[in-house]
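Left out: one protein chain. Kept in place: all the others.
Take a look at chain A:
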Amino acid sequence: MENILEVNDLHISFDTYGGEVKAVRGVSFNLKKGETLAIVGESGSGKSVTTRAIARLIPNPPGRIKEGEILFEGKDLTKLKEKQMQQIRGKEISTIFQDPMTSLNPTMKIGTQIMEGLIKHQKMSRSEAKSRTVELLDLVGLPNAKERVDQYPHQFSGGQRQRVVIAIALACNPKILIADEPTTALDVTIQAQILELMKDIQKKTESSIIFITHDLGVVANVADRVAVMYAGKIVEIGTVDEIFYNPKHPYTWGLIGSMPTLDNTEESLVAIPGSPPDMLNPPKGDAFAPRNEYALEIDFEMDPPMFQVSDTHYAATWLLHENAPKIEPPASVKRRMKGMASGMIANSDQGGEQS
């Protein structure tokens, strides 16, 4: 499959009173047509900044792209003028933001907000745009679309608003959809609906999705590939099976270990100790080393390069170096790696008959 997006060695910094905050420090990945790439990591790991840079939504000043390129269909987005970017943003690349309560304009009717993009990018007339809007609302599963286009955001529930935000993002059939924690603010049942909806739409429109989240359950559900970010870098990237069943980086172990499973309650959760580093002064060597119980001496001196595990699986940890001691992931993580949810599967089978 061809790459629709390539990000090479991206560096992004913010200038603050305290100094330069290096939010993204050399991120490279690619996105194929029709696939879903999930980016996971803690807040402050640079996942949102990376994707905002792709949509060129980083305010400058204080933010700036210091180095690197973002190739969308061969064009380097970092070099485009704002005018040119406006032709792409919302049309070719669009974003679904996290909080549906604040990403809609409360003083504008839902319909008008969806039509904006259609009129601007597709050069539709108002009446054409309106009928397309009704189609879009049907597509995202809002009942009574015809009446609802003339309503205001406060008349919608959280899940419905997120559907409207998705409709806005989809209005121009974007090639890349960036979903920045689209379900974090929603209830589980609504979340399940929205995820199903997004997968459904992806099948129909063949768009590529970059999905940012910190919920590994959601990642397992939507992603084809997963990139794990820590302190402004991708520390591990691979297919969803590789990341969940054969994780190599201690940080990924920590993330997986800190999620409770449904079939055990005895042991305590494997929390990652400490908190993320201050990006004003990123530590020397591997930024994760101070929180890493498997850290080697070299981790405090030199940043590990990306080691290749398989054709699609890479991890940046010295543990993969040929001279490193062989370390197995902690038992609790290993157990999760195989048949983690077997207890639950039996349950859902039972229920499946009823639905």
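Rule of thumb we're sticking to: contacts are C-beta pairs under 8 Å (C-beta built on N, C-alpha and C of every residue); 3 or more make two chains touch, one makes a residue touch a chain; residues count from 1.
Operating definition for what follows: contacts and distances are computed from a predicted model.
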Seminar exercise, completed: Looking only at "ABC transmembrane type-1 domain-containing protein", "Oligopeptide transport system ATP-binding protein", "Acyl-CoA dehydrogenase" or "FixJ family two-component response regulator", the name UniProt gives the absent chain is "Oligopeptide transport system ATP-binding protein"
Problem set entry | Absent-chain contact - pick from A:20, A:42 or A:67 | A:42
Seminar exercise, completed: Touching the hidden chain, out of A:19, A:62 or A:260, is A:260
For this session: Go through chain A and note every residue touching the omitted chain.
Result: 42-43, 158, 187-192, 195-196, 214-221, 223, 240-241, 244-245, 254-262, 265, 268-273, 275, 336, 340-341, 343-345, 347-349, 351-352, 354-355
